[in-house]
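The complex appears here minus one protein chain, its other protein chains still in place.
Labels A and B are assigned to the chains in the order they are written; within every chain, residues are numbered from 1.
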Amino acid sequence: MNIQDIRVCVLRIEGTNCEEEAYNAFKLLGADPEKVHLKQLTGDCPPSMRRDLDDYQILMFPGGFSAGDYVRAGAIFAARIKSRLAPDVENFVSSGRPVLGICNGFQILVELGLLPSFDEILSEEPQAALYTNDSGRFECRPTYLKHENHGKCVFTSQLPRGEVVLFPSAHAEGNLRFPTDREMEIVRRLEENDQIVFRYVDADGNYAGYPWCPSGTVANIGGICNPEGNVLGLMPHPERVMFRYQHPDWTRDQDPNAPGDGRVIFSSALEYVSRRY
Amino acid sequence: MVKADIRIELKHGVADPEGENTRKALELLGFKGIKSVKTVKLFEVEMDAEPEEAKEAAEEMCRRLLANPVIQTFRVDLK
Partner (left out) sequence: MDMAELTRKRDLPFPLYEVDIFSASDRDLMNISASMGLNLSLDEMHEVRKYFDAKGRLPTDIELQSIAQAWSEHCCYKSSKVILREHIFTIKHPDVLAKGDAGVMVFDDEYAYALRVESHNHPSAIEPYGGAATGIGGIVRDILAMGAQPVALVDPLFFGPLDLKETPPGVKLPKYLVRGVVSGIRDYGNRIGIPTVAGGVFFDPSYTGNCLVNVGCVGFMRRDRLLNNAVKGVGDVLILAGGRTGRDGIHGVNFASAELTETSEEESRGSVQLGDPITKEPLIHACLEVNERGLISGIKDLGGGGLSCVVGEISLAGGCGADVELDRVPLKEEGLAPWEIWVSESQERMMLATPEENVDAVLEVFALWDVTATVIGRVVSDQRVRITYDGELIYELDLDFLTKGPEYCRPWAPPSSASKESFLAPNLPEDVNAIILSTLADPNIASKEWMVLQYDHEVRASTVVKPLQGKTGFRGPGDGVVIKPLMDSYRGLAIAIGVNPWFTSQDPYNGGRSSVDEMCRNIAAVGGRPHSLTDCMNFGNPEKPERLYEFREAVRGVGEMARAMNLAVPSGNVSFYNETALGPTLPTPTCMGVGIVEDIRKCVTTDLKRAQNPVYLIGETKDEMGASILYRRYGGKGGKVPEVDATALSRNIDTVLAAGQAGMLRSCHDCADGGLAITLAEMCIGGDLGLQLDISGMGDLSFETKLFSESNSRFVVEVDAVKRSDFERLAKDAIYLGVVDQDKRMVIRDGHRKVDLKVAAMRKAWSDTLWRLV
């Protein structure tokens, strides 16, 4: 499949607010993204605006505060999908097509049960929570992430393992948690399944606490994928660093024209789709 | 008509930064002797239903949206 024919569904509802830069990220790399309101997939709209999830090759949940993040971050968006579109989404994921959730999108994937997705594609109940940062505050700061995936995740195939990238973080609920009594057991399971994609590190690439890890998340985890590797959720924002001049420190001896660290996430997924279909 | 009070609490052992920050703010307003502040979410749902049905529906609401079992517990009280 040619990259320009790859259709990307950038899904949004009220309060989704990073759809513009998510759209631009795919557009920049030559794909064919579209901003789609959830009501266009569920059919609560004039017929001309109706869309079918099956017509897309990539599904993307951008950041923001969907439905105000009321109840819990991402919970309302997830519940609306689950009640109306669960079979479509399950079909999309089981067909191997990539699904990406950034920030609020990651929260939606977790609430929806698409991540960590241990035993079934879409778990009945959430198996994890993205909970309030230890600081209790919204944290907007540059964060370094170490790529830890052994090759399963389709969004990082072009990024060597062990490489450190800078993606900015901007969230108040990025603290990944599992049931307290089994937390480390589940982290081990994620490791065994090769589901851990990114961990927060300091500028030298070492695991570090706050503020390098802005949320206090379990085992410094910033992003995970499903066991098949085609669903990725991460808190930091690769779509905000598509160019070097978007990096926080580009004026320090860096070529502003160079690509930004975030590009690899989108180009890996597009390459995967173009090879597979 | 039945009113269901749905109370969502953090599970024991889950930190509560919002409660902690609220405690600080209350102290700034001059309240003394506060030991702890816990955040609890309360939803009041009014329903046209028999009490049995209403309770079941409210619990289903918790499972499908209002509570995340990883960090939260819920309790339904009918009024």
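Following the convention adopted for this analysis, a residue touches a chain if its C-beta (ideal position, glycine included) is under 8 Å from a C-beta of that chain, and two chains touch if they have at least 3 such contacts.
On a predicted model such as this, the values are computed, not experimentally measured, just so you know.
A.B. asks: Name every displayed chain that the left-out chain is in contact with.
C.D. replies: Within the full complex, the chain left out of view touches A, B.
A.B. asks: Among A:Glu21, A:Glu111 or A:Glu148, choose the residue that contacts the chain missing from this document, as touch is defined above.
C.D. replies: Checking the options A:Glu21, A:Glu111 or A:Glu148, the one contacting the hidden chain is A:Glu21.
A.B. asks: Using the touch definition up top, pick the residue from A:Arg51, A:Arg199 or A:Arg240 that touches the left-out chain.
C.D. replies: The single option touching the absent chain is A:Arg240.
A.B. asks: Of A:Lys39, A:Lys82 or A:Lys152, which one is in contact with the hidden chain?
C.D. replies: Of the listed residues, the one touching the omitted chain is A:Lys39.
A.B. asks: Touching residues of chain B against the unshown chain: what are they?
C.D. replies: Missing-chain contacts on chain B: residues 25, 28-29.
A.B. asks: Need a quick check: the contact residues on chain A for the chain that isn't drawn.
C.D. replies: On the chain A side, contact with the omitted chain comes from 14-15, 17-18, 20-21, 24, 27-28, 37, 39-40, 45-46, 49, 63-65, 67-70, 137-142, 144, 166, 168, 170, 202-203, 212, 237, 239-242, 245-246, 248-253, 256-257.
Basically, only the chains that are shown with their structure count from here on.
A.B. asks: Provide the C-alpha centroid distance between chain A and chain B, rounded to the nearest whole angstrom.
C.D. replies: One centre to the other, that is 29 Å.
A.B. asks: Give the list of chain A residues in touch with chain B in this complex.
C.D. replies: That would be residues 71-72, 75-76, 79, 82-83, 111, 125-129, 131-137, 177-180 of chain A.
A.B. asks: Considering only the defined contacts, which chain B positions touch chain A in the complex?
C.D. replies: Touching chain A from chain B are residues 11, 13-15, 17-18, 20-21, 41, 63-66, 68-71.
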